[in-house]
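The excerpt is restricted to a subset of chains, each kept in its original location.
Every chain is named by a letter (A, B and C) in the order it is written, and numbering of its residues begins at 1.
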């Protein structure tokens, strides 16, 4: 399996997942598009936007990791499919979140899915960087460790959000939104680290 | 993130969005395909055709803009995802429009989504052309400004349509249809401008 | 717009359309998967298989036509989108056909959609081959005419099927199935013509 094929296939899956999310922003069958009915879709629209951004961040992270991968073996191929399995699962908890944004159970399930996705990405990275012939020689041990911590830290944040969902779902939802913002917004801390440790990514 | 990857991912999202639109042209569950039932889908078919053409124009515009982009940085990557967020949202107001073509609220929501999409595209272009190292050197300041006006003008037309939806939805719907026709039909004004300012696109 | 981008986008749309067709092979919501319920899906499965094959033939025909295209201008780009509009529409009459395979109205609508798709493809080909700079120099006038007749003939067959749907839908459905079989099955007549007129396709 060439790296290019793996990337193209993964890109396709990410593009479909990110687009399918809108299918859950729909009026119930038979409902009329009144102002009230459309307003009642606010949680679905919020869940859509949050999930779109989160899947977008995973897509960007996937590219950054593959940038350092030189070749793909059987194990890495299946770890990539494990990551895609978690990503493809996201629309399900996202659909539940759209139904009841303030349901602690749903908020927890959403967080657990994100934890699983980051864990799968982490496994992919740990396996790839643990086998010298699979990554490009320019990848330093320090940078590999930095990406590992970067990809692993959200798991702790999501775990906190899952734990807090019972007492206050808004704190949990805010934590879910903060993680992608950390990666999207201009971030001097992140930039300095990346500049110090690598030539790009 | 290479420009090629960004294009391929965006193409994938555009292709999925433009195809998903047909999923809203469906009989209600349990309905029989009688002549009357099929005729009653006329608004859904109209909303499908209109939205297909509009998304098609966005896809072509996206390519024309990327033609002048030389490299993609973090900011441009996320502005592109913001544009895709707006494009992926289009099937939702399109589904409402299919339900009630003459509902002013729905006609307004449709127009607001198109305004947001053009605004996101405009942001993308303004950011790219404001950073010399991101665009190709052949791009003149005049042509960048021309594309800016070309991409921004529909916002005013859509705003007018949104404002008029309360008094006459047919005027609004006609305005929505005229914008893509302006870009699709042979257009001597547009062609002369493009020829004068650039070598293509 | 480069030809490669147009092909990749069109391929994406064809791949999504051909896959979405399976979404209409579903039990009604709340139904149990009993032997009887599954047997009652036979028309939906038949409509799925027929439409899959027909879209597959369109996909192959699209490639064969693009093989002779050298460059894509604005007009050809929009004629290609017109063709895709017709292709994206197919899942709608296909879903109706799955509901009532023997409903003359539905059988007619299905045929009209196929006629429109072939007509759009024909327009694409006539425009491309009518502008020498858009096609490869190896394309002879004779071969262009042969492809034109090949792409246009099914319109007559489908028109016959539409006309006959009122008296016997099975004749119409058989005609719909025969057209793709003519293109798929080993076909000495077709092969001899292609060999005589061109070096491939």
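Throughout what follows, a contact is a pair of C-beta atoms (placed from the backbone, for glycine too) under 8 Å apart; a residue touches a chain by one contact, two chains touch by 3 or more.
All figures in this text were calculated on a predicted structure; none of them were measured in a lab.
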Identical protein chains across the whole complex (3 displayed): 4
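In this section, only the chains that are shown with their structure count from here on.
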What pattern do the touching chains form: line, ring, star, complete or other? line
By mean C-alpha position, what chain is farthest away from chain A? C
For the copies chain B and chain C, the interface residues, called same if over half of the numbers are used by both and different if under half, are different
Per the centroid of Cα atoms for each chain, what is the distance between chain B and chain C, given in Å? 27
CA centroid of chain A to CA centroid of chain C, Å: 38
Would you give the residues of chain A that are in contact with at least 2 other chains, written as numbers and ranges? none
Of all residues in chain B, those that touch chain A in their complex: 1, 5, 8-9, 12-13, 16-17, 20, 23, 28-29, 74-75, 77-78, 81, 84-85, 88-89, 91-92, 95-96, 99-100, 103, 105-106, 109
Sort out for me which residues of chain B touch chain C in the complex. 7-8, 11-12, 14-16, 18-23, 25-27, 29-30, 32-35, 38, 48-49, 52-53, 56, 59-60, 63, 184, 186
